[in-house]
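Only one protein chain is missing; all other protein chains are in place.
Here the chain labels run A and B in written order, and each chain numbers its own residues starting at 1.
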Amino acid sequence: MSAASVAVRRPSRLRALREFAARFSTRTDGILGVAILTVFVILALAPALFVGPLENAVTASGDPLTPPSAAHLFGTDELGRDMLNLTVHGARISMTIGLLATVITVVVGVGIGILSGFLGGRWDAFLMWLTDVFLVLPNLVLAIALAPILLDLVGDNAELLGIRATLLVIVVVIGLTSWATTARVIRSQVLSLKERAFVDRARVIGSGSGRIMRRHILPNIINLIVAQAVLTFAYAVFTETSLAFIGLGDPFSPSWGQILNAAQEAGAPGLLAWWYIAPPAVCVVLVVVAFTLVGNALDDVLNPKSGARR
Amino acid sequence: MSDELVRLENLEVHFPIRGGLTDIVLRRTKGVVRAVDGIDLVIQRGEILGLVGESGSGKTTTGRVVVKLTRQTGGRVVVDGLDVTNLWGTRALRPYRRRVQLIFQDPYETLNPKHTIGDFVAEPLEVMGIGTSQDRPQRVLDALDAAGLRPAADFAARFPHELSGGQRQRVVIAGALVMAPELIVADEPVSMLDVSIRTELLRLMLDLRRERGLTYLFITHDLSLAWVLADRIAVMYLGKILEIGPAEAVIRSPRNPYTQALVSVSPSTDPPEGEGVDERTILVGETPDAAHVPSGCRFHPRCPVAFARCAAEEPPLFDVGGGQQAACWLVEPGAMPAA
Partner (left out) sequence: MTAQHEARGRRQWPLPKQAVPGAPLLEVEHLSVRFRMASGPSVKPVDDVSFRLDDGEALGIAGESGCGKTTTALSLVRLLPANGRISNGSVKLFGIDLVPKTERQLARYRWREVSMVFQGAMNALNPVKRIGDQIAEPLEVRLGQPRDASLRRAGDLLELVGIPRQRAAAYPHELSGGMRQRAMIAMSLACDPAIVIGDEPTTALDVMVQAQILALLERLRKELGLSLILITHDLSVIAETCDRVMVMYAGKVAEEGPVRRVFTAPRHPYTARLLAAFPNIRADRRNLEVIPGSPPDLRTPPPGCRFAPRCDRAMPQCTEEVPPEVRFSDGVRVACHLFPPGAEGALSGAAAGLAVVSTPSAASPPEGSRP
């Protein structure tokens, strides 16, 4: 590589980043999404900073089931715990579960998608049959079916690397039910990339499959992976909430869904204790919408051809 | 060192047509696409062999077999005396690939938009471990210069979208030259370029042949291009060679009816006076698809002078003198000359 071309390469990455930032800044939906997510991420990273440590039955700071007041902005639950405190701590748990599940989904989905698309033949046929099976099964139903089985298997108090096993089970269940879409999407992109002339050219100069996948295929699907990951995150948070709400979560980790579950069991709807239900529900909606906005904006910005006709 | 650089013997490339999962698991095939159906071809060192045919003729597949992008299903491939028919595998093929390179048709698709020109030309050196990191930059610049991109250092830093189609194709050529190959397979290298740019590129290819002793397999559907560039021309139809010989002979006195038809309809900027549309042998219909190859001579359903034997038996290539061969019962030695 001549010195001239090397020198140009690095600034080109910076330039690409600047161009990306410029284009993204024109997307009001994307900006809004990023703003919302930033708030939640900050809260999730250091909840104690904002609302103090997580309250439990012993450290409950208020009277049971009081509506919002100056002392308790979101009211209290049936144990007298401050709802704001619970909700902010819930952010951390919901987002963490979402993140872990997304990682599993992306790794498995992208891995299978690339292998299947690139290798073709019998491998492709088998992997896609497998993907189709998971694709066809309704996600939530599958999750509901799997979760108790795995939870039972694992037992109530098992721990893996310091993380409660029940939490891991939820993560795994969400991952299992969402990788199929990613795999399909990635595979179809790989299939079309595989036929393109620059891949042929890479082969003809002696590149092996590994190098081709790394240098030619992967850079051209990164955009897709990022967009998929963001959307998967939204789905993961939502699914976790749903599972916890119907009692398949981890009762010791008060995620938003768990709070909703507790509200249900405490009879909050009947008691018209809206302050018990609204905060976690609104938060879930906000986060899911924010991820979706960002995901859509990214998709358009990173694939300029798709959004060109606007 | 013999004169023969490439020898293809009875080369066959058949693609199976498969259905879904059950077919794959049970290894069932629904049919076969006979893209290349038994051809013999010799390319002499230093010559430009024009491989001409319409779509579906198998010419591109033949080229891909020579550069080992497509696996043949039958026959032998011998390059410079070495039987490379069963030579496969990324590592094992590296020495071969250094000597045999490919120039692609589409200069817009061949260059990865995210890599600089310098990256593109340097990549083969990295992959094959040619040279050291010190002298590689210079090799890249030399290749760009040889391809007519000057100042080379300037071009090396640019991205594909900053270049015109003709310049991009020169980059592709530079990317092949940088390995100092002996044989270049050029698959429609100028068909996507403007007319006035085409001649520049063709000139470049001729100059490179003279300077570096290159040999070319020039694949094209345009008979006029083959006429202008090639020493010998082979005409393919549905997977077989129907005629082969010196360019002068094949174009000026074609012996196979298909070649005759092709030559008669190839347009020219000065068609002879008084020669109207009727003088052209315009064939009816289109080339059938390679999954349903006609019996006997595969051209017989569309041939204006076919007779009974043509449907029954496939003619071999007969020698018609002067190094020219044609596969047609009408030119069989001792046969009646065509009217």
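Some observations on this one:
Going forward, contacts are C-beta pairs under 8 Å (C-beta built on N, C-alpha and C of every residue); 3 or more make two chains touch, one makes a residue touch a chain.
None of the values given here were measured: they were computed from a predicted structure.
Of the chains on view, those touched by the hidden chain across the whole complex are B. The chain not shown here is touched by just one of B:Glu12, B:Asp40 or B:Glu54, and that residue is B:Glu54. Of the listed positions B:Met128, B:Leu206, B:Ala291 or B:Val305, the one in contact with the omitted chain in the full complex is B:Leu206. Considering the whole complex, the residue from B:Ile17, B:Ile282 or B:Ala308 that touches the absent chain is B:Ile282. Taking the complete complex into account, B:Ala261 is the one of B:Leu11, B:Val77 or B:Ala261 that touches the chain left out.
Of the options B:Asp40, B:Asp142 or B:Asp222, the residue whose C-beta touches the omitted chain is B:Asp222. The missing chain lies against chain B, touching residues 54-55, 164, 166, 194-196, 198-200, 202-203, 206, 221-225, 227-229, 247-248, 251, 261-263, 265-272, 277, 280, 282-283, 286-287.
Heads up, the rule we're going with is that only the chains that are shown with their structure count from here on.
Each chain gets a centre from the mean of its Cα atoms; for chain A and chain B, those two points are 50 Å apart. Residues of chain B touching chain A in their complex: 20-21, 24-25, 67, 69, 90, 93-94, 97-98, 101-102, 104-106, 109-112, 114, 116-119, 122-124, 127-128, 136-137, 140-141, 153-154, 156-157, 159, 172, 175, 179. Interface residues of chain A facing chain B in the complex, by the touch rule stated above, are 1-5, 7-9, 12, 121-122, 125-126, 129, 196-198, 200-209, 211, 216, 219-220.
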